[in-house]
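Chains shown are a subset, placed as in the full complex.
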Amino acid sequence: MAAPNLQAEKRIRQRYRRERRFKALCVGAILLSVLFLVFFFTDIIQRGYTAFYQAQIQVDVTYTERTVNLPPAAVDSEVRPFVSRGWLRQLPDHVEQDPGLMGQTVTRWVTADAPVGQYLKGKHSGLTEEQKATVDRLREAGRIELAFNSHFFTRGDSKMAEMAGIKSAVVGTILTLAVTMAVAFPIGVMSAVYLEEFATDNRFTRFIEVNINNLAAVPSILYGLLGLAIFINFMGVPRSSALAGGLTLALMTLPIIIITTRAALRAVPDSIREGAFGVGASRLQMVSHHVLPLSLPGILTGSIIGLAQAMGETAPLLLVGMMAFIPAAPEGVTDAATVLPAQVYTWASMPQRAFDELTAAGILVLLAVLLTLNATAVLLRKRFERRW
Amino acid sequence: MPQPNDNPGNSGGVAARSSLGGAELREGSDTVEGEDHRPQPAAAPGVTRAPEIAAGHDAEEPTHPTKVDVRGLNLWYGETQALFDVSLRIPEKDVTALIGPSGCGKSTFLRCINRMNDLIPSVAIQGQLLLDETDVYGPDVDVVQLRSRVGMVFQKPNPFPKSIYENIAYAPRIHGLAKKGAEMDELVETSLRKAGLWKEVSDRLSMPGTALSGGQQQRLCIARAIAVNPDVILMDEPASALDPVATATIEELIDELRSNYTIIIVTHNMQQAARVARYTAFFHLGEVIEYDDTDTIFTNPRQKRTEDYITGRFG
Amino acid sequence: AGTAEARDQIRIVGSSTVYPFASYVVEEFGATTQYPTPVIESTGSGGGLKLFCAGDGPDTPDITNASRPIKVSEYERCQDNGVQSISQAVIGSDGIVLANTADAQRFELTLEQITRAVAAEVPRNGKLVENPNKYWDDIDSSLPHNEILIYGPPTTSGTRDAFEELVMEAASEEMGYDGPYTKIRQDGAYVPAGENDNLIVQKLTRNEEALGIFGYSFLDQNRDRIQATPVNGVEPTTEAIAAGDYPIARSLYFYVKNGHAGKVPGLYEYVEMFLSERMIGDMGYLKDEGLIPLPAGRREEIRQAVLNKERLTRLEVKALNQ
Amino acid sequence: MSTGQVILSFLAGLLPLALLAYGLGRRRALAVAGGQDRALHSRPGFYGWYAVVLMAVPAVAMALLATLLDLLGLIDAPATLILAAALALAAGGLWAAERTIQPGLRARNIVEGAVRWLLITAASVSILTTLGILLSILFEAMRFFQMVSVWEFLTGTTWSPDTAFLGGAGRGGEGQAEAEFGSVPLFAGTFMITAIAMAVALPIGLLSAIFLSEYAPPRVRGAVKPALEVLAGIPTVVYGFFAAITVAPLVVDVATALGLDASYQNALTPGIVMGIMIIPFVSSLSDDVISAIPMSMREGSFALGATPSETIKHVLLPAALPGVVSAFILAISRALGETMIVVMAAGLRPNLTANPLESMTTVTVRIVDALTGDQEFSSPETLSAFGLGLVLFLVTLILNTVSLTIVRRFHEKYE
């Protein structure tokens, strides 16, 4: 090729420099987001992982008439301040379940008071110097140790950090989301099918479309006001119940499901519709036999993402009373319930220091669930991705 | 390769259609003379402007009675008119080709016959389109039933993303033409045989239809259309997305089907029209310019525009 | 409508200040009795009383907690809506403390100094002028040359109401304001900081000059990080608050619908547990949580009155709000 | 009976009836056709569904209507009565279906019509939701605007509700200053934080989208896209927690190092964190828009000897602009409505300032605060939540309408 002159040479070098700079900028933007994610996760994990361990203490428990009535008396006075009151409180239940215990002294590992754990983890505990010395001594003697915190997963909320867990919040979340999906999924899919497959482009349809887009942008807190006014005050749905929260979130999730379902339906090429019509399928048959099954992965993906968003939502639930203290897991959708983010929010405002790490641990669980949901959506999308 | 006379015909156990179009009419139907395959003159209701081609021209050998009788059809997409006063009589049990430059309204016209244009909201139609003397756009017509009588094959093969078996069995099932099990199996086999695909796929009926090659897919779509035993099959450039070999197969297949079905085929490829069709209509800018025996159209067109198009002066 | 069914669970709403104490009792009640754990929700005193007074049906709460006495208007709403007989329980008091980070010099303030620091206007030469004080030593040269920066409760909080009443109103009488003065400055020296007192504590540890206003229990839990400010020379200790020596303390309440006795199983067992010595006594569990016990005699009195379902009268309500 | 039980018994009654109706309808159709199902207009199953429709539609409609009237207090019918009436109606419908089934009956068309109406009903839920939101705000907002003039609310620059509280407490005195409800500082704070969020989200989101759609190899794209989406999935409470505890001190430290004075509740912190949250929102919408530009545009530009970045800057971005703008506007409405991050990280101080390092508050924070606070419910401060909510609703409405108009107007420009 003929040699281009010098100026052109310079110019092209400059253009390539700009090209590299621009690309670097784009890569930088992505890296920034990724970096934030890494920073964020490291930070939360660092704050929260210690909550998965808790202190246990080995004590001799004496089961007598007296100790059943006054449980703290059941353990030695030296270790008494270090035993969780939440555990001592269960003493009468132990005897009830196993009457044979009466009159015996049993050596067992029991849950220690939260400050002991805090001290062992090197955090501020509020223990006196004297108590710290005792704990140190007991630890040397192998009578105090850090062990896996099973309470965190098997118990509901508690005022005692060592007894507090996420179970009732998890159950509440599941119930709430079940209601949300049971309501939002069918209505959302039906709306989308109507708009995409049945509706002609008239004023009513456009009005609905504008409406749906609008709803997707309405601040979630306003949905809370809606839930409070319509479901609780007007329809008499019990406050704080998974039903009230679920219905509120359902209305909030509805536009997301409609919008993603429409996209999934649109991705099915018209040639499929024409094929179906061409062999004499009715519209309903065309939709239910061909278009819906084909778009199902897309619909599910969208719904999972909607679900994940609903799951992280707190503000509207604040207003329908789901920021409640729920030690026992709800058993039905009308029972009082709380959800994970609300639990995190309430723990974050507890005065006891041990709740700091519980808050972070709660967040970790929440994130784990969200990541699982997201991963499911991604896998679903990958697995069923179809190039027409 | 399909053998031109290896025609399993209606021998299978397909539930025979009860009342529609007489299959026996083929022989001894020389009743209507000369006018049969010519465009309808101005007399038809709703027609205001007679096509220039209305003046008589004797075709050599009128054969079949009219299957589709179009009278003064006008069609608009919103504001723009796409078909102008189209009048045509399409005879039964033979192949009629529609040719013309891109955008002249061939597909639009074809899709009028099975009312596929109903799916486009902006379409407005005026005029008459009779199938076996019943107006397709009449108030009592059930589109779904109409489409089961008028099959359609599209430009791009569009098998359903289901198994080959399901592709064929789908329509008979929704129309209740065969019972699950042996009866349906037989219907599937017959249809695939008629479409000349049986040999190639008989051992893998559960494979997805989309995994076939383009030509096979197109034949699958033809088999799918045949399975409901329609009277008419519309084909919109069925071979334009295929390679030459597959195209040849499809053309052979059309040749086999001509004795049992009324076939209307749109094609861009004039050689193809010449090869497969007995009659050819030339469309231009939404009008039927000329409609006659294929031979006449290609060797001795009466209209200048037809000749210009045929000789590649435009298009 | 009236489709709500009878409940077997006690429902409690109300003050966010009382919530930690009440939920402690709720938990204990659920864990140690045969009754189901009551449902307790933190709605704020106002929200709680609104729900509480909405009606007498089973779909309304049985108990509402409050960090202030019921207001006359609220009482009347109760009466209008058929909630005829309610009882009022005082469970103890809550100290409102001022604190700064433990790393910095400790403050000692008087009510007047605090008022001069937070009021929107201060009297000067017999007139009210916009608060000019930027540094503490603008108020009194004995105070450090620190910027005035106070994190405190927002307008919607009952704690703020109490602070205004107990500090500003109390001090303003003698300071040359025309009457009780409670308007807090909005120029950034006083920062309303939301309901999450943990965040205030966090902020104090980061900012050496800042003071925070919050409930006593947060001081108790964070003594490693923050130190309390003596007010009028009195340290906010349990004893001082209980004895009434520490000036910024308020009573905490709950109200119970007497009509729900017998309809909601365990209602009075719960009330009894709450008012028991085990909970609000001098050695009670709630003391560990930061509640300041009442004098023993007063406790007994209240216990009797509430358990006997003594009806709160309008006159009493009026008197409470004076 | 409780609501739940009524609904349960209703379903319990209707479901078996539906099964019965389907079976009867189908059988009846076959019977009238003399076992020759080809003689029927529709497939036998459609006659079954026809019977179900005739049975269920009047019954459900009646039950819904009666319940609604009951809830509105217009009638006072016991639930059991409604239930019984509905079930009776269902039986009547079933009988009618049995009577009308003929071979010529176009059952398919009727069933499809019914399905169509069902779908329309579902689609109408969104309208009801909007209506519900409006209604649930409007009445209380009107009460508020009776106490505070709309003009003062919209133009006042001081938000100082202190004394409104005292009025409620019965301690409002003569010497007290008037409560002021000028919402300008709240909206200013909201817009400031939104602006910061967008200043973070727009460049990062847009550049990320460009990278993903134009530069990234498929493998990288497959990994990075979901990672970005995780950002959008993190609950806002968590962001709030993170903003308040981790980011705020960082911002203050940086500001101090730069010799600036920053509040711990500065507007910058929630703005930045919210911006990060919105990145995937901007990036995925922009990615869609950019990817939707036909390949022919790129080819056209490359064929002229343009480099990728030239193609992006001069051809793709201008073409994508309407879409990007509308994504951006949608993102703004998200930021405006975001609540938990600001509740936890922004201050509560109504502050009209242009300095993002000062603390300020937002509309949503005030709403949450007022509704969960300790105020008496009928006090203007609590009711102000509804006034604010109404304005916020209208603002998002306007933004969204603008965005839709942009999309509509410039849609398919390159088609």
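Just so it is clear, A, B, C and D label the chains in written order, and each chain counts residues from 1 on its own.
The working rule: contacts are C-beta pairs under 8 Å (C-beta built on N, C-alpha and C of every residue); 3 or more make two chains touch, one makes a residue touch a chain.
Just so you know, these numbers come straight off a predicted model, no measurement behind them.
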Stoichiometry of the whole complex? A x1, B x2, C x1, D x1
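Here is the rule we go by: only the chains that are shown with their structure count from here on.
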Which of A-C and A-B has more C-beta pairs touching across its chains: A-C
By Cα centroid distance, the chain farthest from chain D is B
Please identify the chain lying most centrally, where each chain is represented by the average of its Cα atoms. D
Compute the distance, rounded to whole Å, between the mean C-alpha positions of chain A and chain B. 58
Geometric centre distance via CA averages, chain C-chain B, whole Å: 85
Distance from the CA centroid of chain A to that of chain D, rounded to the nearest Å? 20
Where chain C touches two or more other chains at once, the residues are 1, 3-4, 42-43, 195-196
Would you mind listing the residues of chain B that make contact with two or more other chains? 144, 174-175
Work through the pairs of chains, note which ones touch, and then classify the graph as line, ring, star, complete or other. other
Inter-chain touches occur between A-B, A-C, A-D, B-D, C-D
In the complex with chain D, residue positions of chain B that touch it: 15, 18, 142, 144, 174-176
Okay, in this complex, where on chain D does chain C touch? 1-3, 6, 70-71, 73, 79, 158, 160-163, 165-166, 168-171, 173-177, 244-245, 249, 252, 263-265, 343-344, 347-351, 358-359, 361, 365, 369-379, 381-382
Interface residues, chain D side, partner chain B - complex: 37-38, 41, 43-44, 106, 108-109
